[in-house]
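Every protein chain of the complex appears in place save one, which is left out.
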Amino acid sequence: MSLNLLALIGAMLTIATPLVWAGIGELVVERSGILNLGIEGTMYLGAFVGFLAALRSGSVWVGLVAAIVAGLLAGALMGLFAVTLGLNQHVSGLGLTLLLIAGCEFTFRLLYAGERPTLDDKFRVLFRGADVIDQHWLTYVGFLVLAPLAWWVLGSTGLGARVHAVGENFEAADVAGISVARTQYAALIVGGALMAIGGAFLTLAVLGSFNLDVVSGRGWVCIALVIFARWRVWLAVAGALIFAGTNALQLQLAITPAFGDVPGELMLALPYLTVIAALAIGGRGVRYPGSYLKAYRRG
Amino acid sequence: MSGAHSSNGRTGGPLLELDGLTKRFGELVANDDVSLSVAPGEVVAMLGENGAGKSTLMKMVYGLVRPDAGTVTMDGRRLEIASPRDAMAAGIGMVTQEFSLVETMTVAENVALSGLGLGRVDRSAVRRRVTDAMDRIGVSLDPDRLVSMLSIGERQRVEIVKALFHDCRVVILDEPTAVLTPQDVRALFETVRRLTAAGLGVLLVSHKLREVAEISDRVVVLRRGRLVGTRVTGEVDDAELAALMMGSADAPTAVSEPDTGAALGLEVEPLSERTAGGARAAVLEIEGLTLTRGSRDVLRDLTIRVGGGEIVGVAGISGNGQTELVSVLSGTEPASAGRLVVAGTDVTRAGVAGRLRAGLGRLTEDRRGSVVPQLSVEQNLVLEDLPAYTRRGLLDRRAVRRHAEELIERFDIRARPGDPVATLSGGNMQKVLLARALSRGPRILVVSQPTRGLDIGAYRYVHEQLRALRAGGGGVLLVSEDLDELRSLSDRIVVLLRGEVVGEVSAVEASAERLGVMMAGGVPA
Partner (left out) sequence: MRFVLRGREPRWLAPAAVAVGVLVTVALTAIPIRLAGANPPAAFERYLVTPLTSTSGLYEVLLTATPLLFTGIAVALAFRAGYWNIGAEGQFLLGAIGTTAVGTGLPDLPAPVALPLGFAAGALGGLAWAVVPAWLKRRVGIDEVVTTLLLNPVALLVVQGLLNGPWRNSESGFTDSDRLGTAYDLPALVPGSRVHWGFGVAVVVVVVVGIVLTRTATGVRIRAAGQAPRAAEFSGIAVGRLQFRCALVSGGIAGLGGASQVMGVQHQLTSGISNSYGYTGVIVATLGGLGALGVFLVAFLLGDLSVGAQNVSLVLQVPAQLGAMFSALLLLAVLSAMSWRRYRVQWRPPRASAASESQPERGPTR
């Protein structure tokens, strides 16, 4: 059995990229006290809208911008349900995901029934060379810019303190003059944009095309990762790498002769099972943010 | 009443003026056209029973609730207060009843939270500013400690520093002494005097006559949402204030009753003729009870005995194991070591059902946590006893209804059997819980904070029931932070500190000072 370590790490980074973008998005939202089960649908939306815009305009950049805008709107919509209306977050998030996925599939079938359009122009891979540094720029930005920036903002700025306060104790934040609603909306909107970028990465950088299974549960994995990471940015990145690692391992092993008998599906399932196992081991005594799942009403 | 206190009035005009404030919640009128004023350097006390509308009024001033009508004026300028931020900007600070602190942040971070912008936080500068403020106000706390590690008294001090951190002209204190020891209360009043000396106005919300007498210059009385009187503190006596608070129908004789006095926070004379209940058979025996959480002993080797026909009070500063003692006794948390015997039956290993069968009744401080809000009154009343109302697999609805009607009659519960429990007032909910606990004829009733937040009528009713249980030969273990309540009811009082019993006094010897010293860990003279 031969294992190309560099290729493995390279694949790991690429696979981890949407998880890092969308995962940090979900992390920010959950820090403010909201569980956003609309993440799967938002990633899907970003993947589809990005692809559609890129196809129609001929430019992947336009696609990316369109995906970001779509993500902002999806986040705001979740804000309407969870913050303004105070609906049950499990159900409204799931409803949003179902709506967005059905909507994207509907539009895709309407426009391209039977066809399989591809992009001429994908996001290029930068710095061709050894497999590890053979990445798209969104990967570099994700790991080297987004993660440190998120860590810094959440930990060392007034903005991060506000998010922390809102997520721990609504009243404390309110009494300190922080607008709970505005903070949560901001977290949702930013988070939505990040989730959409994670989805757009799949179609605009990796695949160059769209299919109905493009996200296939990655959003749910992000939810698990965020809890596993105890809402800490670096742990979330590490978790993303672990999940991606098992996924990349599966791809490598599937093509090596000695492992041919192990069904591919088992290997595909391995990452999910790894996350569940990690939750089982590391999830003991997790202290959820104080405002988790609650809606704030004054007085 | 003593406590005449010269106010450092400045240019004479009032600092803060409330004019015609009104608030309705659905059909409930919480405040009806309330107007009052506070001068610089003046302490105005707002008196009223629980439910009179004091908190709602203060929340309107602080921007947590929007008034339906009325205005708030500072220095003659009308204020538009849509959120706490506006109130802070106008110079109003508030120390809330339920502390609003972020547990996972440090003291300094909590205090400075309101002043943080969006950008980078200079931690050392923040720390310096907070330490300066604490010195200014006369509070000493470690700014880098996590709030989750602080005691109740310390947390309140953080709240005070927080409220005064930005430039304040008026400070509102909402029931500040509710969870403090006598010593802490003294420290608080010291701080208030410093503030008024500096020219701040103070609005103190309370239902305790004694404290109001000590610290205020003027008193306004609220009843059922309306302002029913304004008096100068030195020129009015307890009876008149009590009359205003409760309505003259209940009034002048009322204050001489120990329960009413206790409810109003007045001095309670320990009654000298109380039988020593020790000779009667024990209905509750706690032996060597220990509860370990993580590496800490939350309860350590507790031994308490309650005899039939006896009320044993448990005193102590909040957070010294009282809540844990009640949960272990209730059966919701297993003890780490020790023995528990209810009316002769060893229930150490028994679950809730077993303890109820042995004769244990419980009334905990978490009222809302003991009822299922969306279920009806009748369903809640049988919740502890469901198997008894089941016939052939299905619930016997008629039996449940009959049981509920009987209890509603007996305990004077103002509700119908089918009403969802969530719609009941605090007092009525407590009656439901009391009915549920007492209707099974318990041999020993464990109660915790039974009258917190209740109006005088409900307060007296609960005490009546407890005395009736004692008269019938049952025992009561009364855990309460209200020293006056403990002294008014108990035959003996034990004091809890850091999970251990550090002392016991009989009713006659139980003065507030003595108990206060023991609660703080000292040895009484």
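Letters A and B name the chains as they come in the text, with residue numbers starting at 1 for each one.
FYI, a residue touches a chain if its C-beta (ideal position, glycine included) is under 8 Å from a C-beta of that chain, and two chains touch if they have at least 3 such contacts.
The structure presented is a predicted model; accordingly, all values stated were derived computationally and were not measured.
S.K.: Out of all the chains shown, which come into contact with the hidden one?
M.R.: If we consider the entire complex, the absent chain touches A, B.
S.K.: From the list A:A7, A:A76, A:L249 or A:L268, which touches the chain that is not on show?
M.R.: In the complete complex, the chain left out is touched by residue A:L268.
S.K.: Would you indicate which residue among B:D366, B:E406, B:E464 or B:E513 is in contact with the undisplayed chain?
M.R.: Missing-chain contact among the listed residues: B:D366.
S.K.: Extract the touching residues of subunit B with respect to the undisplayed chain.
M.R.: So the residues of subunit B touching the unseen chain are 20, 22, 24-28, 32-33, 66-71, 80, 82, 330-332, 351-353, 356, 362, 364, 366, 369-375, 379, 383-384, 386-387, 389-390, 393-395.
S.K.: At which residues does subunit A meet the chain that is not included here?
M.R.: Within subunit A, the residues touching the omitted chain are 35, 37, 80-81, 85-88, 90-92, 94-96, 98-99, 101-103, 105-107, 109-110, 113, 216-217, 220-221, 223-224, 227, 263-266, 268-269, 272-273, 275-276, 279-280, 283-286.
To be clear about the criterion, only the chains that are shown with their structure count from here on.
S.K.: Just the number, please: Cα centre separation of subunit A and subunit B in whole Å.
M.R.: Once rounded, the distance between the two centres reads 46 Å.
S.K.: Once bound in the complex, which stretches of subunit A touch subunit B?
M.R.: Residues of subunit A touching subunit B: 156-159, 161-162, 164-165, 168-169, 171-179, 290, 298-299.
S.K.: In their shared complex, at which residues does subunit B touch subunit A?
M.R.: 56, 59, 62, 64-65, 83-85, 88, 94, 96, 98, 100-105, 109-110, 113-114, 116-121, 162
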